[in-house]
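Note that one protein chain is taken out, while the other chains of the complex remain in position.
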Amino acid sequence: MSAKAVELILLRQLLSRLPLPATLVDADETVIYFNPATERLLGLDWETMGERPLSYLPEVVNPRQSDDSAMGVDDMPLAKALHERRPQQYRMIIHDSQGIRRRIVTTAIPLDGQGGTLLGALNFFWEENEAQEPVMP
Amino acid sequence: MSGPPIELLLLKQVSGYLAMPVFLVDEDGGLEYYNEPAEELLGLRYEETGQIPLEVWGKLWAPTDAEGRQLAPDELPVAVAVRERRPVLGEVSIRRPDGSHRQITITALPFEAADGTQLGAFALFWES
Partner (left out) sequence: MKVTFWGTRGSLPSPRPGTTRYGGNTSCVEVRTSDGSVLLLDAGSGIHRLADFGPGVTRVDVLLTHLHMDHIIGLGFFGALFQPELEVHIWGPPSATLELRARLSRYLSPPLFPVRLTDLPCKLMLHDAPRGTFDLPGASVTADLVCHPGPTLGYRLEADGATLTYIPDHEPALGDTGFLSSKEWTSGFSLMTGADLLIHDSQYTDEEYPSHVGWGHSTISQTMGLAEAAGVGTLAPFHHDPGHNDVLLDRLFSTALESGDWSFEFSPAREGTTLTLGRHATVRS
């Protein structure tokens, strides 16, 4: 058993305290954490679910593109951030544990350590409120 | 327990480890901190700016929008995020102190402690 990278440890501590939903994935494409804000939004329980491969996420949240077309796991922002090592800003649809559709905006970023090591990826996401469009200068 | 909120300590510390530029403002939009990758992209070390108000730092890099319109400090994504307490996406062009320009994509997120205290906002940004 090896300890997680310190960046992931610190991020988990931070994310656990933030009111913004967030998910953490390691370089092996394992979902290693989602925070209480995510639990509240999606009706999930981290302790019950535990670490799972990223490929499991579609079964949990049934992601769709913003036009409601299919979204495979490799199209998910977290996966794209990992594979392309580029941040991703996305509008998409996910479903909570009750099957309710939620339109969300997400930013997924690859987590590169200062030594150039790919540590994983992190996404923040929030429900898109159509009455308040994000500012896009 | 005295000292800064733990969330601020954690964000600053993890920002110091990441290669992603991170920019943090306080609850008034004043510049709180930015990390080394941000220094590299902005062309200015944090020590050279320090903690300065929004009205000052908001003009330092002469930000413009996609149409080339100069953006007022309070129009910047991170300023909107802190004022309206919501996430904001944006694309901005900046002019570095050496005169070069950079197009940057920004995700600005409100920053709130677990006890509900408003801490400001932080931006993750990268060259577009």
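Note that the chains are named A and B in the order they appear, and that numbering of residues resets to 1 at the start of each chain.
In the analysis below, a residue touches a chain if its C-beta (ideal position, glycine included) is under 8 Å from a C-beta of that chain, and two chains touch if they have at least 3 such contacts.
All figures in this text were calculated on a predicted structure; none of them were measured in a lab.
Chemist: Give the residue, chosen from B:Gly16, B:Gly30 or B:Pro53, that touches the chain omitted from the document.
Modeler: For the chain that is not drawn, the touching residue is B:Gly16.
Chemist: Write the list of chain A residues that the hidden chain touches.
Modeler: Here the touching residues of chain A are 1-7, 9-10, 12-14, 17, 112-117.
Chemist: Residues of chain B in contact with the chain that isn't shown?
Modeler: 1-4, 6, 9-10, 12-13, 16-17, 19, 36-37, 39-40
We adopt the following convention: only the chains that are shown with their structure count from here on.
Chemist: If you average the CA atoms of chain A and of chain B, how many Å lie between those two points?
Modeler: Measuring from centre to centre gives 22 Å for this pair.
Chemist: Touching residues of chain B toward chain A in the complex: what are they?
Modeler: On the chain B side, the touching residues are 6-7, 10-11, 13-14, 17-20, 36, 65-66, 69, 71, 75, 77, 80, 84, 86-92, 105, 107, 109-114, 124, 126.
Chemist: Spell out the residues on chain A that touch chain B in their complex, using ranges where they run on.
Modeler: These residues of chain A touch chain B: 6-7, 10-11, 13-14, 17-20, 86-87, 89, 105, 107, 109-114, 116, 124, 126, 132, 134-137.
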